[in-house]
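Got a structure for you, written out below as structure tokens; questions coming shortly.
The complex is shown incomplete by one protein chain, all other protein chains being positioned as in the whole.
What follows is chain A.
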Amino acid sequence: MKFHSIHLRNYRGIADSRVEFGDGVTVVEGPNEVGKSSIHEAITHLREDKSSSRKASVKETQPVGVDAGPEVELHLSTGDYELKYRKRWIKQPFTELSVIKPRPEQLSSDDAHDRFLSILADTVDVDLLVALDVAQGESLAQAPLAQIKALHSALSESGVEVADHDDFLDQVEAEYLKYFTKSGRETGEYKDINAQVPVVEAAFEELRERSRGMDDLVDNHARAAARLKTVRTQLTQALADRDEAEQAAKAVAELKAVLDQAVDHAKSAQRDEQIAREALDRRTQLIADATDAQSAVTVAGKTVAGLESAQGDKDSDFDRFQKALEEKQSAVDDARAQAKAAAKTLAKARARAEQSDLTRRLEAIREHDEKKSRAQATIGSITVTTKDVEKLSSLETEVRIAEHAKTSAAAQIEAKQLGTRALNIDGTELGEGNSGEFAALKDVRIMIDGVADITVRPGASPVELDKALTSAKGAFEAELERLDIDSVSQARDNANVRADAEAVMAEADSTLKVLLGQDKRDKLEAALARAQQILGADGTSASTDDKAGNGAEVDGQTRDRSLSELETAVAESEATVDDAQSAVDSTRIELERTRTSRDDARVETVRAQTSLKEAETQHERLTSSLAEARKTNSDADLDEEVTSAEARATNVGSQVDEARVAYEAADPETLEMQLQNVRQLVGSKEAQREEVRQDVDRLSALIDDRASEGIYEKLAAAEETMESARRKQTRLGRQATAINLLRTTVLNHKEESQRKYVAPFKEQIEKLGRLVFGQGLSVEVSEDLEIVSRTLDERTVPFESLSGGTKEQLALIGRLAVATLVDSDSGAPVVLDDAFGFADAERLNALNVILSTVGQSAQVILLTCQPDRFARLGGAKSVSLT
């Protein structure tokens, strides 16, 4: 279909206007209100509304203030027809159709209207016509292309029209939903059986394991039973072995007992032998000892004799030195007397000078001193003090104790006078019939008148006792001597007198101290005494003057000699004394030496005598012992005893050897080890038997327990359940697979055919659209030929979400694509009223290119008030509506 021209009269604001359309793009421009939209409206009215129509939309086209109806004439070609179709509405309405080709026709009124619609229906798709006709403000929406047969037939040339198999699809879907959810997951029975199969398989497997476990138990039981049998056999054998070993051990024990007994016998025999031997040895020793004692006596005897003769020599030596000493001593005494005389002479000379001096001085104190002197004399005469008495008494006691001890230890002589002859013991006459006891403490002389003179010498009393006694006596006597008294009682009396004198002297002494003054009295006294002594040494009294003359005479000679001469004489005589004295001393030393030698000899003699005595005693004792022993057993008996004991020991020894050989031949150690081994074996085999028996019992119990379960039936039931479930699973699986396959196949083919069908349309949209949106453009076109989404540079956006401009552009491109696809004869013009208002300059340029392209194969009529929009549209016819 092509529009050639349209002629409007009294239509809205248009009084009379005619527009010629080109074959391609025609741009009808004109300012607002001019009525360019009326062109679009008029074509629709002309087609749809009869001239008699009183519709509101028709009435609105009546121009205000004009008394004439709106009138439209359209010149067009469609199919083989060329027509002029004219209508006037409201006032003097009419309809005229002039068919110019192929055969001229002229129709009017409803005939014309019907004929026009008939021609239209035959030649063009009215839906297409409507779809390509875009009124002002409709450009954003997509045209409903699904119903356009022309488009369908155009598309069918390349693809196959998608058939309508909805019923079939419903059945497929219903079957599919038995097995799968819409999202493809298993469901219903199919899902259940798939879940069930592993469960029943596991149950079956568990029971099969239980059955196998039972078989295993039976196998184990068989093995354990066999083991038990073996162990029992082994145990029987072990028991027999043990009995045998025990018998052998018993035999060995008996051999051992024999051996032990023999060993005991041997020990006993050895002891006997030893005893005999020892007896013999003792006898031999005794004989030897007796012989030795005899020799010792002989030797000691000789020694004593030799010593006794030496003793005599020593005694005579001593006597000789004794005499020599006495001579020398008298020489000393003479010399000392001379020296003394010389000294006396000297002293007298000195004393005489002093005497007168001292006599005068002492005369004054003598009176007082006499008193003291007397007392002092008394004291001096009595040296015994009370303390001394006590000590003395104590010492006496000591002596008595020692004596008593010695007496007790000393030999006692008991004597009795039997006849009339006097018996005198130590000077004591016993008298007839009397008896007495005497301790032989010293030599006791026993005189039997006219018969005997016996001296009993005490033997060596115990040294300690002697020493003690001697010591005690010595101490006692030394004390008596020191005190110059005889007895203890005397000492006690003297001590009392002395005590009185001491009291007197103390009194005198204090008086003398006053008299003496600075000088010491004793010094004066001594000096005077010395002087007087010296002077009175010639035996004359010096106290009388008379005698003094005499004395002076005597001393005259002395006085004649000087003191120095006297002193020299004294020294000479003193030297003589010293010489004599040293001769005495040397002689004394020699004497002492001789005495010592003599004493030593005496000790040695006594000692030798003692030894001799002891030897004799020993000899005697041994001899008697030997004699006594020989009375019991002679030496020969003892020898015999030893010999027979040896023989017995040898005999028993050989018995021991025999018993030992027999015992060791039985190899007791090996037997013992064997016995131990076989005993342990019995023990371990018994334990093993018990263990295995328990094992067998345990297994039996387990088997009995399980046997009653009926595992076979349970297993069979489980297998049935499993098989049944598997069959069902297989069956449902096949069915599920089948429906899934069918559904997938059918849907794939349906989709594929749809895809193929819309492909040319899609391609055309993309081809045109790329001019606007670029090379990265693709679109998805639905079954209903709607643009579902646009993908640009791999970014897909649903159509509804696109911007207004893009929507408009895509929707119009869709229409233009249809126009290009539809056959130009059966197609329809694209009428766009005020389109592309949303496009920017760049897109507008691209759209101009598109329109130009489309215009080459289809008629496009653009109605616009902004002709600049299409200024760059090549090949367009421009019509200005005024």
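Some notes on this structure:
Keep this in mind: a contact is a pair of C-beta atoms (placed from the backbone, for glycine too) under 8 Å apart; a residue touches a chain by one contact, two chains touch by 3 or more; residues count from 1.
In this section, contacts and distances are computed from a predicted model.
Per its UniProt entry, the chain excluded from the display bears the name "Nuclease SbcCD subunit D", taken from "DsbE family thiol:disulfide interchange protein", "Nuclease SbcCD subunit D", "ATP-binding cassette domain-containing protein" or "Amino acid ABC transporter permease". Listed residues A:Asp215, A:Asp443 or A:Asp784: the one in touch with the omitted chain is A:Asp215.
Here one chain is not drawn; of A:Glu201, A:Asp466 or A:Glu719, the residue touching it is A:Glu719. The residue touching the chain not shown here, chosen from A:Ile739, A:Leu785 or A:Leu881, is A:Ile739.
From the options A:Arg706, A:Arg770 or A:Lys877, the residue with contact to the chain not on display is A:Arg706.
Where chain A meets the missing chain, the touching residues are 160-163, 165, 167-168, 171-172, 175, 211, 214-215, 217-219, 221-222, 225, 699-700, 703, 706-713, 715-717, 719-720, 723-724, 734-735, 737-739, 741-742, 745-746, 748-750, 752-753.
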